[in-house]
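The complex is shown incomplete by one protein chain, all other protein chains being positioned as in the whole.
Then we have subunit A:
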Amino acid sequence: MSKIVETAEIARQDPSYYQALRELLFQLADDDFIISFRGSEWLGLAPHIEEDVAYSSITQNTMGHAVMYYNLLEELGEGDANFLAHDRGASDRRNGAYLEKRNGEGKYLEEPYFDWALAVVRNYFYESFKKVKLEAISTSSYKPLANVAKKVLMEHPYHFAHWKLWIKQLQTSSEEAKKRIQNRIEEAWEEFLDVLELGNYGNEMVQHQLIAIDEETIKGNWLEEVKTVLVAMPEGPLGKKYGSGRNGEHTSDLDQALGTLAEVFQSDKTAIW
């Protein structure tokens, strides 16, 4: 039997349903928000101008996706979307910890020795995961979420193709590029697992049909995709070196990100900007 929850008001009537929905929405919002933030730090620093234009377009779309999820949370009664984005501490964040990782050495305004290999591997891994998760929520019992997922899925193929092309190109080009990419893949293998997980409320998300598949299936589907692209699959199991971002475990890199992205917001929270 499939259930449909049409509005925020109905969702609020079942505490268990509400809790699982809330967690899922924060995962979706915070993932897109933080990866878009890391993308915005890259602005003006990409390997060539065409890439700067393309990457900033993807980054902007991704921020747009985060906004849609924060708006759903606002509708649910979680508070103003701007506060949800700018005024939650690290332990309240639900993004995968790997996604908050710094872009490389230096800061975005000072000596930004950012690593394009990290950008390519991270974005390819993320977009291939995003596809799996979006498809699984496009039939969500929470109608407003299913609608957003369908919208996001329409923009997604372009983003996905972009990063897939990059990783394919670099994996088969110069020796240096191959090595740099492979190193970042091996590194990600030890850090990416919590991105694929659903956190403490994963079972409830599935029971309430908020998402069509469980985390094992998400992981399996994601592995199927990356297997077709990676020239050399890492041998060990996937790990989550930094703990589970889905349960609020994060690194100091997230603190740095929040300090930057909320700097102006925090300078006067009562102001209208």
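As a working rule, a contact is a pair of C-beta atoms (placed from the backbone, for glycine too) under 8 Å apart; a residue touches a chain by one contact, two chains touch by 3 or more; residues count from 1.
The criterion applied here is as follows: contacts and distances are computed from a predicted model.
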Identity of the absent chain, which is to be given by its UniProt protein name, from "Menaquinol:cytochrome c reductase cytochrome b subunit", "Phenylacetate-CoA oxygenase subunit PaaA", "ABC transporter permease" or "Pyruvate ferredoxin oxidoreductase beta subunit": "Phenylacetate-CoA oxygenase subunit PaaA"
Touch with the omitted chain, as defined above, among A:Thr59, A:Asn95, A:Ser141 or A:Asn221: A:Thr59
Hidden partner interface residues of subunit A, rising order: 37, 40-41, 43-50, 52-53, 56-57, 59-60, 63-64, 66-67, 70, 81-82, 85-86, 106, 108-114, 116, 164-165, 168-170, 172-174, 176-177, 180, 260-261, 263-265, 267-268, 270-273
